[in-house]
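Could you have a look at this structure, given as structure tokens, before my questions?
Yeah, one chain of the complex is gone here, protein chain that is, but the others are all in their spots.
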Amino acid sequence: MAVKTPVIMLNVKAYEESSGERGLALLKACEEVSEETGASIVISPQQVQLAQIAGQAKIPVFAQHVDALEPGSRTGWVTLQSIKSVGASGTLVNHSEHRLKLADIEWIVSKAREMGLQTCVCTNNVAVSKAAAALSPDFVAVEPPELIGTGIPVSKADPDIVKNSVDSVMEVNDKVVVLCGAGITTGEDVKAAIELGSQGVLLASGVVKAKDPKAALLDLASGL
Amino acid sequence: MAVKTPVIMLNVKAYEESSGERGLALLKACEEVSEETGASIVISPQQVQLAQIAGQAKIPVFAQHVDALEPGSRTGWVTLQSIKSVGASGTLVNHSEHRLKLADIEWIVSKAREMGLQTCVCTNNVAVSKAAAALSPDFVAVEPPELIGTGIPVSKADPDIVKNSVDSVMEVNDKVVVLCGAGITTGEDVKAAIELGSQGVLLASGVVKAKDPKAALLDLASGL
Amino acid sequence: MAVKTPVIMLNVKAYEESSGERGLALLKACEEVSEETGASIVISPQQVQLAQIAGQAKIPVFAQHVDALEPGSRTGWVTLQSIKSVGASGTLVNHSEHRLKLADIEWIVSKAREMGLQTCVCTNNVAVSKAAAALSPDFVAVEPPELIGTGIPVSKADPDIVKNSVDSVMEVNDKVVVLCGAGITTGEDVKAAIELGSQGVLLASGVVKAKDPKAALLDLASGL
Partner (left out) sequence: MAVKTPVIMLNVKAYEESSGERGLALLKACEEVSEETGASIVISPQQVQLAQIAGQAKIPVFAQHVDALEPGSRTGWVTLQSIKSVGASGTLVNHSEHRLKLADIEWIVSKAREMGLQTCVCTNNVAVSKAAAALSPDFVAVEPPELIGTGIPVSKADPDIVKNSVDSVMEVNDKVVVLCGAGITTGEDVKAAIELGSQGVLLASGVVKAKDPKAALLDLASGL
């Protein structure tokens, strides 16, 4: 499934609140909000639920992570081939909680492109965003790690990192879509992020830990 | 689900032959052979299919790997909580293709025990088997890495490693069940493994790469 | 150089206070205290100073870490062969700040034994100490990670972990010497550690960060 922009990417991480039945409920909330508002929403389920969720989702599903490995004798690792075989549309790459080697990011991005899978490379500052853009992924999502999970939106706490990442990425490869993340919880945060030049947000706790995830998503969607 | 011994543990790894629909077909083959022969069979599906397969399996399902992490803000990692929430009975730990730090093996084994999940710690020689036994997992599976995937059964190529692992494990903790693996493809190999004192086998390519996985499983089951 | 027990092992870590000239000053303090008091002291210098310090030391020198690799095309890794070639007597293995895979610990301990190098495997609890003992290193040093660098001595905060580690190690292999660490700063702490059954201590900040490292070492030596 193609991902339209602007976009809200929901990374459900490995929270207890996003596992098992609760992971399925998050999918349902995303689907309803997407249908009701027309917002483009992508969900990244827990790794062990990828097939289960991609098998029924009406919205694009991204893996949270893949390993830089071909299919084969590789116990417990996740290949691009395996995520494609269960219906994922793409994958997050190099999230701040799952950093990868530069050569492996390049391998994953190139290989995914060949296979028709999309990639969103996460970065932590302007220089790294620029480096990531040189690899030509579909998305670069800049997230200052110190703001992740704080509820203090990057768009307020450090607007320059978003603006300068957009500029640096455009300088290297203007086909790359820049997202931003960290501390995003409201539609206002989304709006501010877009005004800084990004084309959407990557977020987790703002929805997963919300009392009412659907209400949180509706609010976020209002900012697109 | 409790695991009865002697047991055949099928680790489907990250082979193309075990992904997507073919992963589901392998589950079906295991279930049929288990039902028809009464053999105790455990399946370890590809990580992204764990929920999908554990959600429908009539036999115990083990994860191929878990990370030594509590649930939380941990993008792309697999927790014990997540595998339990989708119905897994346990997990492989420290497979030769996914080695873990000693302290993390201990954490996983202890935590899994508290949570009612079973663990099978993979080892590569007698000393490591003995060390693993000191952590009191449910299973220790000794597999000389150089024989994995060769079709040369450990029970013939290096019977002493099985025998001595059984002895060393018993010395430290006689409640631990010892399995063996590497190169196992036939019922004869299974029989030899059991005669050496193990209570079953851990295998992968012998079934996953077989032209007829069900036939391969039937042959293996005949050796129990 | 053989290591006599009871022993004080000084791990200087990667502190600014233990680098360059200050690393050499710490060696001198250890040598003086060893000579003046007869105390058995081992020093583990910063990795980049190992040859420099082992080349002139009058006391045994241990690497802080080695990698589980044979000599060869291995840029930036540290082999047992390289530490032996510059005069080290042994190595710490699996420090809580540098945890290793179980199979790699076993490889290092076995290979070091063949090469006439001593090993001190660090552990974090009783079960891990028992597992480490199964690998037959020269020393097992139990250190609860949460007490490291606190100045709260393990011998007071958690005496059972020392006592039970000694018992468990003895049960598996009574030739292994048990040390303890974490929060050790005074001779009294050393004395308490020995009364709990250990044969010495592994420490760092208590000396490295002391205003007068030699005075700190003299105090520690008084507890042997």
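The chains carry the letters A, B and C, assigned in the order they are written, with residues numbered from 1 in each.
Just so we're on the same page, a residue touches a chain if its C-beta (ideal position, glycine included) is under 8 Å from a C-beta of that chain, and two chains touch if they have at least 3 such contacts.
Given the structure is predicted, the values throughout are model-derived calculations rather than measurements.
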*Neighbouring shown chains of the undisplayed chain, as defined at the top*: A, C
*Tell me which residue among A:Lys101, A:Lys156 or A:Lys175 touches the hidden chain in the full complex.*
A:Lys101
*Given the contact definition stated above, which residue among C:Gln46, C:Ser89 or C:Thr185 touches the chain not shown here?*
C:Gln46
_Just to verify: which one of A:Val12, A:Val128 or A:Val162 makes contact with the chain not shown?_
A:Val128
*Just the residue numbers, please: which parts of chain A touch the chain that's not shown?*
94, 96, 99-106, 110, 123-125, 127-128, 130-136, 168, 172
*asked:* For review purposes, identify every residue of chain C that touches the missing chain, sorted by number.
replied: 11, 13-16, 19-21, 44, 46-52, 55, 63-65, 69, 71-79, 81-83, 85-86, 88, 92, 95-98, 148-149, 204-205
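One rule holds for everything that comes next: only the chains that are shown with their structure count from here on.
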*Please give the intersection of the contact partners of chain A with those of chain B.*
none
*Measuring between mean CA coordinates, which chain is farthest from chain B?*
C
*Where the centres are mean C-alpha positions, what is the separation of chain A from chain B, in Å?*
33
*What is the distance, in whole Å, between the centres of chain A and chain C, each centre taken as the mean of its C-alpha atoms?*
44
*Multi-partner residues of chain A (at least 2 other chains)*: none
